[in-house]
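Got a structure for you, written out below as structure tokens; questions coming shortly.
Shown here: the complex without one of its protein chains, the others still in place.
What follows is chain A.
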């Protein structure tokens, strides 16, 4: 008799008194791509961590090829052919790219490290992913998207039989996502089983054969993807109908809140000029590495050797560090929430008040006021946490993102620079966050949204800038903000200066 490649029976998992997963049964066949869906905190990452040996189930069994899986740790799981890309990166910042790719699976020759071969293989694998990256670079120097691709490369080094991808696409643009999907399909044709988590239903629909939908740690649906529309999926995840995802766009924008003139950072961005108005949501699109994040960081005083001028409400300002930026009413949400956004061993309250702490101090910190404010945000943003005193590192990825947003909102910024604001957030909450962004704009604030998700730019932005190779390639308004135009400018297939813009092809 043939066994399924992976079989879960009656899997449950609890952390102390909190039950996170209940009674999961699942069979996975070779060559299958299984999607796992669920709201933030539904238990998706926890399920995959059980399979990859990071956690042990509280009850139930995991079988691999009919053998009960004695996976006591990730190393054993790995040697059984289970490879995982975790939701939060697991790379060593002080090691080089190739050293990270081969970490724990080094190639040796005569007992010594064979650096040459490892470097060559790294370049080959990255090339197969369409990534051009020096294998000798330190991981700490890479962008989030590049780190993500290094994580993918790690998985491809060894012949894995089960590959687990926990939200690998949150920071990738459509182009990298397409490459990643090609890789997944080629894995699948070699008989590798792939488990895939994403909050982007379109991707799930496109890639997965079957779906497991979780709600509050319980399986609510296990079926073929073809049987469900995206609306069905959303309905099953949330338990109710979802209305229109994007709110209506704004009316006429107000005064200019932020004006950037000739902003340059040598080697990263050059001659960036734009205006951001009150009441406006400005989208900033572009491929990975096009300099979008660097623009935001240059404005916030987080980049060295910045030239150019910045005006806020018409007045020239000089911003040398984030503290000065905050005082001018600016706030910046980084795409790297664990590296630059949250202090993981601080609790939820302490993270939310990290920027606004002054307001809670009357000589001493008023812990009660701090807690009440945290509770307020917990309700407003539906932050799912066992306790506000829990370290934020124990929250699910999406809930960490919400805490990060709350941290920003608590200084009541008037100009928001949001880099991938909905990274890892489920569609239900996404809708709420889009509404929040729109209402912030409607209240007279100015919002810049950097996003790798074209749909987000299209659905949310009143106006959009497209960046390419460190420069602004185009400014789009109204109907011009569509997938085709953005991609053409982002990829450099069309230039702003090449005469009048051609009419759209359709």
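Points worth noting:
Note that contacts are C-beta pairs under 8 Å (C-beta built on N, C-alpha and C of every residue); 3 or more make two chains touch, one makes a residue touch a chain; residues count from 1.
In the analysis below, contacts and distances are computed from a predicted model.
Not every chain of the complex appears here, and the one that does not is recorded in UniProt as "ABC transporter permease", selected from "2-oxoglutarate ferredoxin oxidoreductase subunit alpha", "ABC transporter permease", "histidine kinase" or "Probable glycine dehydrogenase (decarboxylating) subunit 1". Of the options A:341, A:424 or A:470, the residue whose C-beta touches the omitted chain is A:341.
Contact with the chain that does not appear here is found for just one residue of A:302, A:348 or A:403, A:302.
In the full complex, chain A touches the omitted chain through residues 16-17, 302, 321-323, 325-326, 332, 334, 339-346, 350, 354-355, 357-358, 361, 364-365, 367.
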